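The other protein chains are all here in position, but one chain of the complex has been omitted.
Chain IDs A, B and C follow the sequence of writing; residue 1 opens each chain.
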Amino acid sequence: MVIVIQCRDEVGLIAGISRILAESKMNIISMLEHVDPSEPRFFVRVESDGPVDPATLRTRLLDFLPNGAELSIDPFPNKRIVVLVTKEHHCLSDILVRNHFKTLGAEVLAVIGNHANLRELSERFGIPYHTISHEGKTKEVFEAEILSQIDHYAPDFVVLAKFMRILSPSFVEKYPSRVINIHHSFLPAFVGADPYRQAYARGVKLIGATAHFVTNDLDDGPIITQQIIPVDHTYTAANMRKAGLEIETAVLARALNLAFEDRILVHGNKTVVFE
Amino acid sequence: MVIVIQCRDEVGLIAGISRILAESKMNIISMLEHVDPSEPRFFVRVESDGPVDPATLRTRLLDFLPNGAELSIDPFPNKRIVVLVTKEHHCLSDILVRNHFKTLGAEVLAVIGNHANLRELSERFGIPYHTISHEGKTKEVFEAEILSQIDHYAPDFVVLAKFMRILSPSFVEKYPSRVINIHHSFLPAFVGADPYRQAYARGVKLIGATAHFVTNDLDDGPIITQQIIPVDHTYTAANMRKAGLEIETAVLARALNLAFEDRILVHGNKTVVFE
Amino acid sequence: MVIVIQCRDEVGLIAGISRILAESKMNIISMLEHVDPSEPRFFVRVESDGPVDPATLRTRLLDFLPNGAELSIDPFPNKRIVVLVTKEHHCLSDILVRNHFKTLGAEVLAVIGNHANLRELSERFGIPYHTISHEGKTKEVFEAEILSQIDHYAPDFVVLAKFMRILSPSFVEKYPSRVINIHHSFLPAFVGADPYRQAYARGVKLIGATAHFVTNDLDDGPIITQQIIPVDHTYTAANMRKAGLEIETAVLARALNLAFEDRILVHGNKTVVFE
Partner (left out) sequence: MVIVIQCRDEVGLIAGISRILAESKMNIISMLEHVDPSEPRFFVRVESDGPVDPATLRTRLLDFLPNGAELSIDPFPNKRIVVLVTKEHHCLSDILVRNHFKTLGAEVLAVIGNHANLRELSERFGIPYHTISHEGKTKEVFEAEILSQIDHYAPDFVVLAKFMRILSPSFVEKYPSRVINIHHSFLPAFVGADPYRQAYARGVKLIGATAHFVTNDLDDGPIITQQIIPVDHTYTAANMRKAGLEIETAVLARALNLAFEDRILVHGNKTVVFE
């Protein structure tokens, strides 16, 4: 069972929480906490096992915690996800292989693409694929069709695995802190279109990828994890793009792993990531 | 105040420790804990401030903890160190500069060298330098002279900053878990003499450095931290040696920082490092 | 066209080779050279295009080069490979996905496993799978069966993608510098069985993976590339094994990419890798 809490910081929170768990005969496997002194705000993630009923534990904890505490108690089953794609296969392939071998930590319910070319791959792994083209439609209609299809599956997370359309605020608000995107630059450098072309033009010596939650502002949501790889003068924009495939795949895989294990707490435009 | 505890694991340790701190009006700034399930054994590091007297807190904690608990309560002053060197200056320079600008987290009491050539550097920074040559002496006599000089300063840690003589068990036993060495390979690869020559001969594509506590077995003590850098076919053993200087300096600096902040708990031949 | 040469070093080799290419109306796209001064020995890799016939160019170059020069001229088609596996899927999955999307730089002709459980994956991608069990056979018979199956495909490279049986010298000699293995440690640390268990026991702070050519000596062939990832006290041997999957996959993928583009020159027990 994973218990995740964030609330206003007060003296005695750890003592109180650990007392309640001990009284509930829960064994603490790991406990990771963080206090942001600038507010101050308290964050904790506890892995625990024991006989207690989640609803009972929730009541006990909420009785103790300060008003306004955000609390989730997750019995740690597999999460359920829908993946959105455009044309590039690398992130999707990685997700489908892990899903196939039960190492993803989540179940892929379906793949939705605004092009048809990844249908073959998805079906090779027995995963439903829905082509919803954006062509000849207003953004509103396009997004409504996608949302309708997503809602049908009621996923825990929506994963943008190189989905190259910008989502409108009304879309994002339906799944707050539950839409995860991979952006192909080390944000905040190279926001927007074709970051590799921007990186080439600037002559940088490293390129990167950033996994983040999607919010209303383009490429400006809470960052989950980032990595870079070195490049040099021999790289064209196309070479950077090719080299970037590996790191995009790796960064998204890592962000998903963190999300599926309830290790990411979002507060404002930042994340606390307990590893 | 830094409180570091290791003991047999039991249910309720975190609850008890945090209750005692709360009762003592201590505020927990950070609390990092680890359970090694293979024993099971419990490790915790707490940064805390408040009005309590360390001796009183020690008594309260020992009354609560299981028998055999190892407990240190450090009011977090600067540590005091003696540095041993041979001929290479890079690690010593870094330590002396940080000491000079009060960013080392420790005070350098003295430098002891088995050669005289780093005297000039030490004295440039106003640090006493003792030359104790190993030549024409038995190992016993040599080590006795060094120990006598170290004992005179009563340091918290002895830092081997590229000290190229192997210390005998009787020396090491005088400062258990308090002698820190930098070895110029990613242990356990290339134990012993001239690891860069060994690395060159093997044709490895990365070289590294390892900071570890010194025990009776050569290069076999508990590892604190390690890093590597890539190399390729253009590196001779001499090039590797030169490239390695940077990483040796960085790895030792990091290990010292961890040690001086009471972040390393030694158990058996391993370390728990709370960062 | 990729031209790869190694030979005794002499003054004027670059001038002569580039003169011959210019006379043959070849355009040099890239030229990477290395001299190992310890012999001295000369290594060069040239990417070039132009109208010349490879056989004619070979004759011209051999006429110029010192006796004993090793020369390969590769018109840069896809290489052809056979992959050997045991039970773990991660490296094979990565290879099969890349093969499927034509980004591997080689064609997978077949997969051979000493267990049957990766047949399903291979066939999902339309690749022939041959189960050749080692059970109830002498090593000689087992290897003869595998060799026979490999020989049938006449591949350029044999890739050991977590093939967990040790090959005998007589096997390896059939494909000199053409059998590529992924070993799950940063060699030469943790040679042999279960390196993650060894790494856990030693308490290292980094684990790694090494891709190398297979020679007669276990885990002692020429190293192609290596990478590491940091670990800490929270990792059990099982956690290390899981974390290692990512880096094993990445390191093998990189080694294959280098091999398939004729970027690795083997000399003695070392490699020159032109990137």
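Definition applied: contacts are C-beta pairs under 8 Å (C-beta built on N, C-alpha and C of every residue); 3 or more make two chains touch, one makes a residue touch a chain.
Computed from a predicted model, the values in this text were never measured in an experiment.
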| item | value |
| --- | --- |
| Option from A:Ile28, A:Val44, A:Ile223 or A:Ala259 whose C-beta touches the chain left out | A:Ile223 |
| Where the missing chain touches chain C, by residue | 11-12, 14-15, 18-19, 21-22, 27-31, 33, 35 |
| On chain A, residues whose C-beta touches the chain left out of the figure | 34, 36-38, 43, 186-190, 202-206, 208, 222-228, 232-234, 236, 269-273 |
| Hidden partner chain, residues of chain B it touches | 89, 93-94, 97, 100-101, 121, 124-125, 246, 250, 253 |
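Operating definition for what follows: only the chains that are shown with their structure count from here on.
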| item | value |
| --- | --- |
| Same or different residue numbers at the chain B/chain C copy interface, by half rule | same |
| Whole-Å gap between the CA centroids of chain B and chain C | 40 |
| Sites on chain B at which at least two other chains make contact | none |
